[in-house]
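Removed: one protein chain of the complex. Kept in place: all other protein chains.
First chain written, first letter: the chains are A and B, and each begins at residue 1.
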Amino acid sequence: MIPAKFDYVRPSSVEDAVEALRQGGEDAKILAGGQSLLPVLRLRLAAPSVIIDLGGIPELRGVREDGDRIAIGAMTPHHDVMRDDLVKQHVALLGQATETVADPQVRHRGTLGGALAHADPAGDLGAPALALDAEFVIAGSSGRRTVSAAEFFVDYFTTAIGEGEILTEIRFPRYTGWKSHYEKFNRTAQAWSMVAVAAALKVDGGTISEARVGLTNMGTTPIRATGVEQALVGQPATADAVRAAAERATEGTAAPSDADAAADYREHLARVLTGRAVLAAAG
Amino acid sequence: MAEVRVTVDGVNYADDVEPRTLLVQYLRERLGKTGTLVGCDTSNCGACTVHLNGQSVKSCSVLAVQADGGEVTTIEGLARDGKLHPMQEAFNECHGLQCGYCTPGMIMAAIDLLGDNPDPDEQEVREGIEGNLCRCTGYQNIVRAVQSAAQKMRPGAAAEQAPAPVAGGGN
């Protein structure tokens, strides 16, 4: 099926993109990797008047060190993120979650910024971004601003990116030496996460000294399992201790119900998978 | 209309297209590259997989204008001087296809996979082609074909392997 008609612009700078967005108004749509947008257009579930393709802006692509942060351009494809040495070394959890996104072809085109800005609650990159306290750099006509992950995810498919703004970069603190794991549960390899858990741990001498846990698809946004984090700190990385802490995984969640999983089952999965994710991370 | 300049299977093209034209539509309808097929509208099936700048992509989820300035290889561009690509040979030898509809995309995905991982084990092959659906084979002989091609394509494996893998898998 073919999308409805639209105009197309391919700006070569962030400033031009912001200007194009201003001119395009409400019906303008940003095209990043297009791996969610193109299917939506083909099904004619959306019919924007103009598509602004960020693919021509070199600045938005790549992973770099920026002081104590690892900065990833919003247009960096998943394939590049998961293979990047800086990511592997300092933000391994993000790389692990990225490996589970869709399939190789989609990972070649799909981008970190596109996925995060799309903010599908079943998407796999929100939970690690939230758990790892990522910062989101957003450009608009009045310059750039930075919002925390906690502020970024607002609702289903809704983020802190305002009208006329573009996500340009995602910045992560360094988690060098941390252990991490992304535990994904889906019905088939192609299916989206029913529930998934992102876990990163700092383990000192067998004791968990810091913990970050994020949940995928347990609410309208990615959710930080702070109760689990608190319960883990100071505990030995043993099965019993971890499972006990994982019982708190559903605190603050609002699990959706659908044909694949009603809320009670999702809550159960969140507890089981949290235990598994933390144990695998501690592995 | 937007202009697209693209090299497909070694031939340069310059065309005006509607921005909404999908890459696969451009290939099939404008260039007559009907070897690349369309099986779904949600980028699940992978039948439309081609290589864009050396990486496998689903050409139903790329606009033709996004390929501007790029290089595309389709199933029709794999064989060189009448000599099949080792992956094509392996699909035949291992009975890795039945109706053939998923085959072009499957072969293009598999070549890309070997570019990334020249010696995948069974599970790695299965995960490497998870973006391509096949309804006929149950995948077993496809997996066998990919592993067999990997053997053939290993450096120094066989003297007669004329065509190098077209895509590098792109890192």
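One rule holds for everything that comes next: a residue touches a chain if its C-beta (ideal position, glycine included) is under 8 Å from a C-beta of that chain, and two chains touch if they have at least 3 such contacts.
Assume contacts and distances are computed from a predicted model.
Asker: What is the missing chain called in its UniProt entry, if the choices are "Spore germination protein", "ABC transporter permease", "Cell division protein FtsX" or "Xanthine dehydrogenase family protein molybdopterin-binding subunit"?
Answerer: Options "Spore germination protein", "ABC transporter permease", "Cell division protein FtsX" or "Xanthine dehydrogenase family protein molybdopterin-binding subunit" narrow down to "Xanthine dehydrogenase family protein molybdopterin-binding subunit" for the missing chain.
Asker: Looking at the whole complex, which of B:L31, B:V62, B:V125 or B:A150 touches the chain that is not displayed?
Answerer: Counting the whole complex, the residue in contact with the absent chain is B:V125.
Asker: Just name the one of B:A2, B:V38, B:A64 or B:M153 that touches the chain not displayed here.
Answerer: Counting the whole complex, the residue in contact with the absent chain is B:V38.
Asker: In the full complex, which bits of subunit A touch the chain not displayed? Write them out.
Answerer: On the side of subunit A, residues 1-2, 4-5, 29-34, 36-37, 39-40, 43-46, 111, 113-115, 117-123, 156-159, 161, 185, 187-194, 217, 220, 256-265, 268-269, 272-273 touch the unshown chain.
Asker: Spell out, residue by residue, where the missing chain touches subunit B.
Answerer: 18, 20, 28, 33-42, 44-45, 47, 74-76, 78-79, 84, 88, 91-93, 95, 97-104, 107, 122, 125-127, 129-143
The working rule: only the chains that are shown with their structure count from here on.
Asker: Okay, in this complex, where on subunit B does subunit A touch?
Answerer: Residues 2, 18-22, 25, 41-44, 46, 49, 52, 55-58, 60-63, 65-66, 68, 109, 112-113, 116, 127-128, 130-133, 170-171 of subunit B touch subunit A in their complex.
Asker: If we count contacts the way the header does, which residues on subunit A are in touch with subunit B in the complex?
Answerer: The touching residues are 1-8, 10, 31, 34-35, 38-39, 41-43, 51, 53, 55, 79-80, 83, 102-106, 108-109, 189-190.
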